[in-house]
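Only one protein chain is missing; all other protein chains are in place.
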Amino acid sequence: MSAPPPFDLPRRLAAEALGTGLLVATVIGSGIMAERLTEDAALALLGNTLPTGAILVVLITVLGPISGAHFNPAVTLAFWLRRAIGRDDAWRYVAAQLAGGLAGTLAAHLMFGLSPFSLSTHVRTGPAQWWAEVVAGFGLVGVILGGLRFDARAVPWLVGLFITAAYWFTASTSFANPAVALARAFTDTFSGIRPVDVPAFVLAECLGAVLATALFGWLLNPGTRPTIRGALSGD
Amino acid sequence: MSAPPPFDLPRRLAAEALGTGLLVATVIGSGIMAERLTEDAALALLGNTLPTGAILVVLITVLGPISGAHFNPAVTLAFWLRRAIGRDDAWRYVAAQLAGGLAGTLAAHLMFGLSPFSLSTHVRTGPAQWWAEVVAGFGLVGVILGGLRFDARAVPWLVGLFITAAYWFTASTSFANPAVALARAFTDTFSGIRPVDVPAFVLAECLGAVLATALFGWLLNPGTRPTIRGALSGD
Amino acid sequence: MSAPPPFDLPRRLAAEALGTGLLVATVIGSGIMAERLTEDAALALLGNTLPTGAILVVLITVLGPISGAHFNPAVTLAFWLRRAIGRDDAWRYVAAQLAGGLAGTLAAHLMFGLSPFSLSTHVRTGPAQWWAEVVAGFGLVGVILGGLRFDARAVPWLVGLFITAAYWFTASTSFANPAVALARAFTDTFSGIRPVDVPAFVLAECLGAVLATALFGWLLNPGTRPTIRGALSGD
Partner (left out) sequence: MSAPPPFDLPRRLAAEALGTGLLVATVIGSGIMAERLTEDAALALLGNTLPTGAILVVLITVLGPISGAHFNPAVTLAFWLRRAIGRDDAWRYVAAQLAGGLAGTLAAHLMFGLSPFSLSTHVRTGPAQWWAEVVAGFGLVGVILGGLRFDARAVPWLVGLFITAAYWFTASTSFANPAVALARAFTDTFSGIRPVDVPAFVLAECLGAVLATALFGWLLNPGTRPTIRGALSGD
């Protein structure tokens, strides 16, 4: 998925925008559905988790061969650090992700008969939540890098399953994605985040992505223990 | 799954009818079970979602090699637009799907001790719901076309996971299937739909299917940027 | 899975007993756990469904290459009808399944601090439930035969997913297995069945298995439309 695909730039950007849009529509739409149907917050989170994990498997399988299926500026950042994408294309990817994410908010709101956009009042802030987003960003990028290294065809499943887990084991419910975080600022529903809380989330997610790129850069590179005997014997 | 399989027409039509019937029996049966067991609407939807997603993986894997596993007139429409199925066979497929769907309603009702058929009183109408069905039909057909293009063996999973997600992120709980919509008009239980509301759902689903066929027809076809240099070098 | 494996009879019978035992322990154990933890019947069924589906994938993958992973007299019946297992071995398989199933009840009861066995008082009878068991047995055997024909490696998943769905869409919660039905007669907990109700369930399950063997025997055998031209050209 990191090798340059034989699809031209317009198609790659369309895939990034479409994928991020459908991802956001799923996150926000299932959150609205869940909070309308139940009073139990754990059940609502479950109704938010399963669709998000499921759609990630689908979108990465179907759109990954076109654009690499980043759908996430923190992932694009990691690939840029690893020189798997150039600087200009990286910016274009991020722009497509941001635009697609906002379109996803719009699509979800129209499906549920809400006004096109609304500013969230959901407070998500403080060191615990920021640390949770560092862990979420670290885990997501680590899973992608490790998956690409050992079993590239499993990556859609690995990402879907990681996010399924991270919705529950991180205190922030694992946004793990700056484009999705921004799009979620414009919905005053279950999955929203106060606009003023977005920048710290974005920073934490990017920090996690950078840490994972560094650690997995070392971890996935088989170590060598050169010795004189080894060097002489060609071992 | 779009290549003409070496099965004769009676077997292909039997597979379409059997598959659509078991799909409808699962949708309606699990809905009845769920509404009997709980007062919580989110839990009931979960009890409707998991069986539907699971049976789709099973039915498409087992019957797909026989008939292509459309089970859905909107999918047959998309394949007809792409000339993967002829007009006559398309109509026969649709007839088998409609008959199978109604048999599925009957099978489910008998399992739960209900009268063979009952007209639903469940109101499902309005622009928001119709837009949701456009999105559901668009997503379903896009997922099938993208999956066939890049990882045909994954299609059963992709469809099951997409519908799992779409039950929650669309306001209509994603019927996404005219034959299933018609069959659900004849059950006055959890998953029913008022007969008068069916035509608009069918139109919206077919519109989504047409839009996906057009967009993915462009998206999945690697773009060419012909240049003199490219043409000369054979690049 | 239907080809005779290179494992000797003691190992094959041990695999059948161990597999059926762990399956029954999962069905009964998760039922006890669920009914202890919640008052909501749908949630309890969910807590019964997920473990059952999950363990089936595991057991069939790990033990299937040894014995074929029938774990079910109705499945052994279907394979005997298709001459994939001899009569003598079939009876030994059934005996191992019945013994393993009862050991599974015992193992579950001891894990939850209950007396070794207790007769169930859970009424499960009537034409609707019997019809549901016919559908369950039909579906299970159809899925196995179709899966073996088209994607044998997927069979563990197909069985696990089918049972996941059938727990909800059949009114009987899909026993679909005479050995498991008998074992469940000896637990007066969530998943039990009154001993007097077992024989009709067993008959219905076997009837479903026979019907599936017949229908899928036809469906999976590609039809021939012999013509003079075809016969002459060897087409």
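Should a chain be cited, it is by its letter among A, B and C, assigned in written order, with residues numbered from 1 in that chain.
Keep in mind that, in the parts below, a contact is a pair of C-beta atoms (placed from the backbone, for glycine too) under 8 Å apart; a residue touches a chain by one contact, two chains touch by 3 or more.
Note that the structure is a prediction, hence the values are computed from the model and not measured.
Trainee: Based on the whole assembly, the unshown chain contacts which displayed chains?
Mentor: A, C
Trainee: Out of A:Gly147, A:Pro178, A:Gly192 or A:Gly208, point to the residue that touches the absent chain in the complete complex.
Mentor: A:Gly147
Trainee: Decide which residue listed in C:Met111, C:Val196 or C:Ala214 touches the omitted chain of the complex.
Mentor: Of all options in C:Met111, C:Val196 or C:Ala214, contact with the hidden chain holds for C:Met111.
Trainee: Pick out the residues on chain C that sit against the missing chain.
Mentor: Interface with the chain not displayed, on the chain C side: 6-8, 10-11, 14-15, 18, 22, 25-30, 32-34, 37-38, 40, 43-44, 46-48, 50-52, 54-55, 57-58, 61-66, 107-108, 110-113, 153, 160.
Trainee: Tell me where the left-out chain touches chain A, residue by residue.
Mentor: Counting over the whole complex, chain A touches the hidden chain at residues 40-43, 45-46, 49, 53, 126-128, 131-132, 135, 139, 142-143, 146-147, 149-151, 154, 157-158, 161-162, 164-172, 218-220, 222-225.
Going forward, only the chains that are shown with their structure count from here on.
Trainee: In degrees and to the nearest 5, what turn takes the CA positions of chain B onto those of chain C?
Mentor: Angle of the fitting rotation, chain B to chain C: 90 degrees.
Trainee: Of the other chains, whose C-alpha centre is the longest way from the centre of chain A?
Mentor: Measuring from the centre of chain A, the most distant chain centre belongs to C.
Trainee: Just curious, how far off is chain C from chain A if you go by their C-alpha centres, in Å?
Mentor: 40
Trainee: Spell out, as numbers or ranges, the residues of chain B touching 2 or more other chains.
Mentor: Answer for chain B, listing residues that touch two or more other chains: 40, 43, 46.
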